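Input: one structure, supplied below.
One protein chain omitted, others in place.
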Amino acid sequence: MGNSFGTLFRITTWGESHGAGVGVVIDGCPPNLPITAEEIQVELDRRRPGQSSIVTPRKEADSLEILSGLYEGRTTGTPISILVRNTDQRPSAYDEMLEKYRPSHADYTYQAKFGRRDPRGGGRSSARETVGRVAAGAIAKKILSLGAAVEVRAYVAQVQDIAMAPLAGFPALADVEANAVRCPDPVAAQRMIERIKEVRSQGDSVGGVVECRVRGLPAGLGVPVFDRLEADLAKAMLSLPASKGFEVGSGFAGTLLKGSEHNDPFVIREGRVRTASNRSGGVQGGISNGEELFFRTAFKPTATILRPQKTVDIHGAETELAARGRHDPCVLPRAVPIIEAMTALVLLDHWMRDSAQNRAFEFSLS
Amino acid sequence: MGNSFGTLFRITTWGESHGAGVGVVIDGCPPNLPITAEEIQVELDRRRPGQSSIVTPRKEADSLEILSGLYEGRTTGTPISILVRNTDQRPSAYDEMLEKYRPSHADYTYQAKFGRRDPRGGGRSSARETVGRVAAGAIAKKILSLGAAVEVRAYVAQVQDIAMAPLAGFPALADVEANAVRCPDPVAAQRMIERIKEVRSQGDSVGGVVECRVRGLPAGLGVPVFDRLEADLAKAMLSLPASKGFEVGSGFAGTLLKGSEHNDPFVIREGRVRTASNRSGGVQGGISNGEELFFRTAFKPTATILRPQKTVDIHGAETELAARGRHDPCVLPRAVPIIEAMTALVLLDHWMRDSAQNRAFEFSLS
Amino acid sequence: MGNSFGTLFRITTWGESHGAGVGVVIDGCPPNLPITAEEIQVELDRRRPGQSSIVTPRKEADSLEILSGLYEGRTTGTPISILVRNTDQRPSAYDEMLEKYRPSHADYTYQAKFGRRDPRGGGRSSARETVGRVAAGAIAKKILSLGAAVEVRAYVAQVQDIAMAPLAGFPALADVEANAVRCPDPVAAQRMIERIKEVRSQGDSVGGVVECRVRGLPAGLGVPVFDRLEADLAKAMLSLPASKGFEVGSGFAGTLLKGSEHNDPFVIREGRVRTASNRSGGVQGGISNGEELFFRTAFKPTATILRPQKTVDIHGAETELAARGRHDPCVLPRAVPIIEAMTALVLLDHWMRDSAQNRAFEFSLS
Partner (left out) sequence: MGNSFGTLFRITTWGESHGAGVGVVIDGCPPNLPITAEEIQVELDRRRPGQSSIVTPRKEADSLEILSGLYEGRTTGTPISILVRNTDQRPSAYDEMLEKYRPSHADYTYQAKFGRRDPRGGGRSSARETVGRVAAGAIAKKILSLGAAVEVRAYVAQVQDIAMAPLAGFPALADVEANAVRCPDPVAAQRMIERIKEVRSQGDSVGGVVECRVRGLPAGLGVPVFDRLEADLAKAMLSLPASKGFEVGSGFAGTLLKGSEHNDPFVIREGRVRTASNRSGGVQGGISNGEELFFRTAFKPTATILRPQKTVDIHGAETELAARGRHDPCVLPRAVPIIEAMTALVLLDHWMRDSAQNRAFEFSLS
């Protein structure tokens, strides 16, 4: 349980870090969408290891194969199964992990839960699991873009204590992709990259904050009570490896304001109901209000570090562990496409659910 | 859609602020649990209006009736239906809301989504909807306590910029309930109460942060990938009216540390695997590690304020609105039992899901 | 678990035969539907006891109250909660059942499953549970009729060995309601009524077959593989108390034909693709083909009979039991509105799911 996400656009991911491969099955994709493996590959390439000097040098091409659900280049409405074979497996690099629990990893908790675990590279708890999310998200992003002109953009806003300058507007994809850390502020980006290289040279790691903005959403997306848009986004973000926090709109900082300072006044702009400010972050009562959706996700520093750490082994003895091998000193650059994928999955699923209840329920009850 | 929560212990809430009543149906409650309406009423009384000088003076007894699922004082395993009639209805107080969208409320988004709405007191978007959550949570808390010795404790940690002192240990319920603001630090509590009264006298409002701790959880609760324990908790918290953020363990502050500072070393204590620190917040890879579960939820200042605000009406004209009547200047004290309820619902549902896969998660109600 | 039905139009029923009441919560009803308690009451009256000389004389007005989800006579898109109080309770009539398991009832299996049970009138296993289904089905029927011109008609086709003559066309509601047994063939109906009175006078009971037809369905409703239209209908029918079989189209009798005799040739009629015969029963590959939907449900003879029967008591001793009181000698007449309700629930839910994936997904991907 727990390996599926979504109600109507529903994905199920599978696979371990050093097993035969990883993948995803997408159930509920609308028919007639033109999509190619190449388009999906573009997103996998943004996520894959070895893409720049500040991510893990592990060499994994992450070439995908679409096994079902397409016919003559278009979706048929049947499940889309996507497979990525694992290629760069060095299980011997993990010999020590067979016996020792890595601090702040899931080794101990998997053992406690399942009574056994695949220790090779963290098995299912490896961030390699997110390959399937990104592949499915690429399809969701295309549907949102093509069918609804909705655009999702994530970027690194903070690395440790280095924060970017405030954004002038919705950042261009090119500005995000212009540097290895995926921060659209080039000055901050340079400092972030230096910091990441510095901690890597110390055998250490850093975390930070990724922001995500969505433009083009109409007012009315989402549902009241338990499946509020921000609730489903919070779940999506906290389901990511290494994430520790989520905030929408004004978030934690908003707790310092008074109501009279915090409320977003309604105004009429270009004939539409708009808000003068956006401390709500584009969502009110769980439903989009037509403003830019805005939320932030906190990531802890990578748990895997090369410095020796205290831990215990599976026999209950205290010991030391120092990771060897190839690791990300900072997960944030590679988290950017994953956050975009999860956001697109949440939005598309709500879009489809909403279409069942109002707009798309194609008859008038009046 | 969106009015149900949980997989195996599944609740469905219904009802509007000024309709006939509010309630909940609980499907999946284990049989043989002794429970009375009085025990559930205790939790509803912690949530109800009029309980102290710093919450809304609205008079609503919130007396519950259990309509099904019990026989001779014990649950039978069939659905438990709970009804609370609405009594203090003054719909005329909402006349203005028929025409004007309240800023940072859900009036406009409900209208955009559904094409119509119940404007009396916010209808379904009213915090009155949480009555059903608290009633169901009371049952979940009893099961966790009786069957598994798990204890859930929420409290107000911050009101605007007033933060409590660090806690010495797991706070006693009596210390939380000792003051009207539900903060176990009596000095900070006094300042918080004064602040709330001050902003109320200004016709304004404040927000803050509620913390929640859980003790008694074994290692191994939760599942990998999408339904991680912290992901489900994040969703539960962001489903609450007025919540804007969630963080588990070190949260956003943890992004400032390096991995070598942030990781929780494993140690052996009293023959068990433990961590020397708890920046993980009791959860690793989505699964509990046997330490105290710890998370924080941010609430914005109450959207309803008595000062005049700019807004627009349903005809698209710009106008002004000033709330009348009885409102909470700060939602946090009443949010405490709601957060405990939602936390208990998440934990019990995972407990039951795990018990299907792992015999360690068993509990006896006899 | 198991008390909810549907994915997007989702109902949860609750209540026991001799508890405070029975009811249903409907989540996912589209907004803006005009509906009154009186319209729903019409369907409850078709299901209620005491309505004719061949059903149980138990006196239960089954007056419903709508507790939420409506505003000014129309649905708001929020959950609709419906309550029917129990009034005619004679628990003493069930004293013997406290100790003895009624043959072919659920007394023993509930005890085995839950370890305890509400013995008053069968508790949750009583057919009284279907009140909530019928109330929800009344709303579903209205949406299908108003929004999609889909009409659902069930009727009694066979009582014990007495079968109706073949139907000339889609039967009129008035013809079904023209007699107490709800069989549109008046000659057969008369014989059925006599048979039912005869077995009742013997303290015995009979079963039979209810047929259901749906007209107005477009081609394309339903989904491949697990949630085929006929699969969901089969589940709905086998979820009814006393049902033992389901068949769609040619059903069991179709197994006697060869493929060349059984296949439905496609033809063009009035410019549309039609089939020359309808042994498919209106569904091919789990998806409606635009022909009349046709299926049959078998009901066993009522388990409650007044004649003495061998059984065992809760202490494990063999004994005898003879029911007292008021019972249906044949469940079929009252099953007719329940089958219509369940059919409408299945069709509307699929309609809404389909609207999310194609027709109603309101943008073009071409």
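Just so it is clear, A, B and C label the chains in written order, and each chain counts residues from 1 on its own.
Throughout what follows, contacts are C-beta pairs under 8 Å (C-beta built on N, C-alpha and C of every residue); 3 or more make two chains touch, one makes a residue touch a chain.
Because the structure is a prediction, the values reported are computed rather than measured.
Q: Give the residue, chosen from B:G2, B:G15 or B:P30, that touches the chain omitted from the document.
A: In the complete complex, the chain left out is touched by residue B:P30.
Q: Hey, which of A:L83, A:V131, A:A242 or A:A298 is the one touching the hidden chain?
A: A:L83
Q: Using the touch rule from the top, list residues of chain B that touch the missing partner.
A: Those residues of chain B that touch the unshown chain are 7-8, 28, 30-31, 77-78, 224, 352-353, 355-359, 362, 364.
Q: Can you list where chain C touches the absent chain?
A: Residues of chain C in contact with the hidden chain: 1-5, 7, 13, 101, 103-106, 108-110, 112-115, 124-125, 129, 158, 160-161, 199, 202, 204-209, 218-228, 230-239, 241, 244-252, 254-268, 271, 273, 275-276, 279-281, 283-290, 298-305, 307, 309-312, 316-318, 353-354, 357-358.
Q: Residue-wise, where is chain A in contact with the chain that is not depicted?
A: 1-4, 8, 10, 12-16, 19-23, 25, 27-28, 31-32, 65-69, 71, 74, 76-81, 83, 113-118, 120, 123-124
Heads up, the rule we're going with is that only the chains that are shown with their structure count from here on.
Q: Check the residue numbers that chain A and chain C use where they touch, and answer same if over half are used by both copies, otherwise different.
A: same
Q: Taking every chain's C-alpha mean, which one sits closest to the mean of all protein C-alpha atoms?
A: Taking the mean of all protein C-alpha atoms as reference, the closest chain is B.
Q: Distance between chain A and chain B based on Cα centroids, please, to the nearest Å.
A: 26
Q: When the centre of a chain is set as the mean of its C-alpha atoms, what distance in Å lies between chain B and chain C?
A: 39
Q: Can you check how far apart chain A and chain C are, centre to centre, with Cα atoms defining each centre and the answer in Å?
A: 45
Q: Going by the contact rule already set, what residues in chain B reach two or more other chains?
A: 1-4, 13, 113-115, 124, in rising order.
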